[in-house]
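Omission of a single protein chain aside, the complex is shown with its protein chains in their original locations.
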Amino acid sequence: MKPFVYHQPKSIEEASVLSAKNWEEAVLFAGGTDVLGLLKDGIEEPKEVINLKGLEGLDQIDFTKGKELRIGALVKIAQIAEHPAIKQSFPALAQAAAQTASPQLRNMGTIGGNICQRPRCWYFRGDFHCLRKGGDECFAVEGENKYHCVIGGGPCYIVHPSDLTVVLQALGAKVTIVWKGGQKTVPTSQFFVLPEEDLYRENILKPGEIVTHIHIPVPDSKMKSGYLKFKERDVWDFAVVSVAASVRIANGRIESGRIVFGGVAPKPWEEETLNRELKGLPLKDADLQKLKALALKEAEPLEQNAYKIPLARNLMLSLLKELMPIIPN
Amino acid sequence: MAENKIIKSKFFFEEEEIEQLAEVSERKYRPWPNNDKLKVVGKGITRLDGYDKVSGSATYAFDVILPRMTFAKTLRCPHPHARIKSIDTSKAEKIKGVLGIITYLNAPKIKWYGNSFLFDPHLRYEGDEVACVAAVSEAIAEQALKAIKVEYELLPFVVDARKALKKDAPKLHKEGNVVRGKPSKYNRGDLQNGLKEADVVIEQTFNTQVEIHNPTEPHGSVVNWNGDHLTIWDSTQGVFRVRSQVAAALGLPESNVRVIKKYMGGGFGSKLEAGKYTVMAALLAKTIGRPVRIALDRREMNLAVGNRPDSFQTLKGAVTKDGRLTALYLKSIGSAGAYPAGTGCAWPLRSMYDCPNVSVEEYGVYINAGRARAFRAPGHVQGFFALEQLIDMLAEKVNMDPLEFRLQNYAHEEPNWHIPYTSKLLKQAYLVGAKSIGWEQRNKVAGSQSGPIKTGIGMSSQIWWGGGGPPAYANLKLNRDGSVQIIAGSQDLGTGTYTILAQVASEVLDIPVEKIEVILGDTDTAPYCGSSGGSTTAASVTPAVRDAAEQMMDKLYSAAMAQFDLPKNKIKYAKGKFSTVEPKPRVLTIGQLARKMGERVLETVGRREANPKGYAINSFGAQFAEVAVDTNTGKIKVQKIVAAYDIGRVLNRLTIDNQIHGGIIQGLGFALFEDRILDRNTGKMLNANFHDYKVPTIKDTPEIEIHIVSETDNRLSNTGVKGVGEPAMIPTPAAVANAVYNAIGKRITSLPLTPDKILMALQS
Partner (left out) sequence: MPNKKKPSSLSRRQFIKGVSTGVAGTIATTKLARALPIEKLEKAAPPEGHLPLELKVNGKPYQLYVEPQTTLVEVLRNELQLTGTKVSCNHGECGACTVLLDGKAVYSCHILALDAQGKSVTTIEGLLNGEELHPIQKAFIKKDGYQCGFCTPGQIMSTQALLLKNPNPTKEEILDGLSGNLCRCGAYPKIIESVEEAAKVK
């Protein structure tokens, strides 16, 4: 690891000031599970590392009944997986947390770091001067692209690696971003960006901006949510494909719902057409099959990743069947 | 009394038949009875080295700390094929804490890999050594690597063996891209006749991937000079081999080089030879006058210290309608990597079944990638993946049960040389395994379950050598207090060698295992044993230990006879005590007896006896797999493996089960996950880490049931042991692949059996 200057600010303001340079200059560091990997491999070689662990008040989970769940950015993944109220009211989130990485990494990694982590594309992580690192080629396009995106890509074909983001978006979560002199709260659907919007970053954060909290509205009793993650190997692996859904069920129909896919696109992937189709859908197998044909309809797989499309569709169906009593044909 | 004798010894080590002169013991001992009649051998004794391993006090090469020790790191070529145009180390030399740098410019020209050098300006793969730096810390050494300026001339490269065979392919070596310049061939009978005779002929290609050993302890050494004497703490499977190679490389007498290995964190074949890193460290240590530690990182482990070569196999199988094999054919292509290495995988096809007409043509091919090395059952894991699926396909074609088909083509004698086996209980293994898995419950029609989860059962046979042979020696020392030391130049890779050697001596000397200390892996103190590979260690070394212990018993009897002044038949020995009732009851422990001897240490040297002439020596076995395939995702869950083996005598029930588990789990890694991915456009490895190169986790552990159908192989040796380390892995991938076919009705002919392949096969 290249030596760096180390800061451990005591206030968000101080952290914001320290990090308000450019990305090459200073990097934010929370649990460090992702950043350390980047530093060790020389993918990022910042002059300064700003450790956020000293910031007060960001390590809390606050649950206001009937209102919202607020998770501080420094809350560990393991705390989310084990939190009784989250397990009770947001099972999809607890499941996603429990399926992230490995036990040790869940004890180390934070939710803030998880949603801000960099892509796992092996060209990005490897010794390749790729587009995302300022080069002029995406090596995945003509290369080994089994794990790359099938939709939303171009000119770079990463997938967003986080499990939690997929669920957060399905649950309608918002992210609070703070900087010196200001703050805003945005839905996750507006937090992540595609390569065509920003080739070098995966989200809207600017230098000096820090994610402090995640807010999740508390669902009513008719809402059900779930998460299915498909990975080749049960531990460590990021999702090959994952799907999160939250659906409101009333009178034998889906009243409304959101389906979000992970592992298929450079950001958590949500399709308006699919969500619209969910509205008023009867809980019948035949109707679900229609959904299947609709999901990822615009996908354009690369040479080695076409399997992700049937995989995502099958997972979606399995998840919906888990969440709802389906009437067979 | 029979003595020792020098003979011509011939046996298989990994895939090579080695012939050498060896001094053997000609003493014949009464064969041991079955294990249930023995006191110590065969029992699940806990390991002698258990304390060290669980307490953290076991010192691996990685852990050796010497005064003034320095740290070395290696600069490796980032390109698949290049030539060094210029190299400038001046900036790196100026970094505070950097002590020495060697490159091809200042290092002696030491031959390596036959036609290359320790530092060769012609770099043939991503990972080839460019420079080595010693510094006061690893971090500073790494910093220095970044400061070395190298200008490379990039050369055209090829990373696919099939492409490397083409005429216009870039050449790695003067002689061309075929290793040794020509394919290796084997023929018996007449292939064409065999094909003609058959009612059914199937031709099928099978591909297997490159597998990386990835032992948990990184390859590495700590080296220390005392004048012209060099001591090496090495993570190795063969201390004497490392000694010869390093001494030759440095031009030292072997007597000046000491290699020590007490513990090592896994090798699986990758640590069977000396590493360049050891010699580089020794050169640096000599220059800077301080000890050097060199330990590879995980990326280097993936790039530069060996792998199981891939294979592209085309098989033909011919069979009569009543299920008799008439011909087998194999053409295989395997990637040796950048330097010469074995890539063959024909032995399964040549030796598993009774087939009169066999023809084999095998190409080892140079590509611009890390060089292959022996990896747990080299050739056999790949070969069986293809052969055993072909056998299932043939059986299906002639409407025979796959197990019945195998029994029908059972080799009752060794098919290559037409000689009997010392023992072969494969049939028993088949039957026990089949019963245990519930063979009759497999799908009569493959893929016929409705899903979405479909289950299936499949099997594979296996054959391996594993008989070991001489030379192998063991010294046994009996101290005045009755404690015993066994010293042998072998090494324990985690298989339990320390423990089984003590058990053998304990059995003979009738003293508790706790009184026996075993010392391995030190070239200065131990008599010669071969490298620990080829599943030969137990089979080679335990008979030498028995020989040493039996000689010690003879010596002690002689002493007791002298002390008691009685003939042998008037003296009894049990539990470490000599006793007699004549003329009055007297008892002497072996310690007391030893104290009566003028020497403070009694010593015997045991030797491995010769292998029996005119016999083939093989370990046999079969595995049965039960899998569940999720047709929604393509994921295979291996639910159960039944392993049934003929491996002669079990020495330790705990460690043999453990080793078989390990072989199966490594086999599952090869079957399901592991794959070296080279980027086809840049020739660089994409998954040189433990995240993207996926080895099995504890969650991938299936239920495993083990049956050992053999009691002993008394024809083979005085302990009757055959090897099991490699046999444990050989049949797993093929058994899983056959089970997957049974579950989904689609045959996946390339490894690993990843979900994308299954899913796409199901879609088609």
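Each chain carries a letter (A and B) given by its place in the written order, and its residues are counted from 1.
Convention: a residue touches a chain if its C-beta (ideal position, glycine included) is under 8 Å from a C-beta of that chain, and two chains touch if they have at least 3 such contacts.
It should be emphasised that the depicted structure is a prediction, and the values quoted were computed from it without experimental measurement.
Among B:689, B:738 or B:754, only B:689 touches the chain that is left out of the view.
Contact with the undisplayed chain is limited, among A:20, A:43 or A:235, to A:235.
Of A:3, A:66 or A:325, it is A:3 that touches the chain left out of the display. Touch with the chain that is not drawn comes from one residue among B:566, B:704 or B:760, which is B:704. In the full complex, chain A touches the omitted chain through residues 1-8, 10, 32-33, 36-37, 39-40, 49, 51, 53-54, 56, 59, 78, 101-105, 107-108, 234-236. Where chain B meets the missing chain, the touching residues are 44, 46-47, 49-60, 62-63, 65, 137, 139, 214-218, 263-266, 268, 297-298, 493-495, 654-655, 657-659, 661-666, 669, 689-691, 695-701, 704.
The rule is simple: only the chains that are shown with their structure count from here on.
With centres set at the average Cα position, the gap from chain A to chain B is 43 Å. Chain contact summary for the complex, chain B toward chain A: residues 78, 139, 143, 632-635, 672-673, 677, 679-682, 684, 686-687, 690-692, 694, 696-700, 754-756, 759-760, 763.
Against chain B, the residues of chain A that register as touching in their complex are 1-2, 120, 122-123, 126-128, 139, 142-144, 146, 230, 232-237, 240, 304-307, 310-311, 314-315, 317-318.
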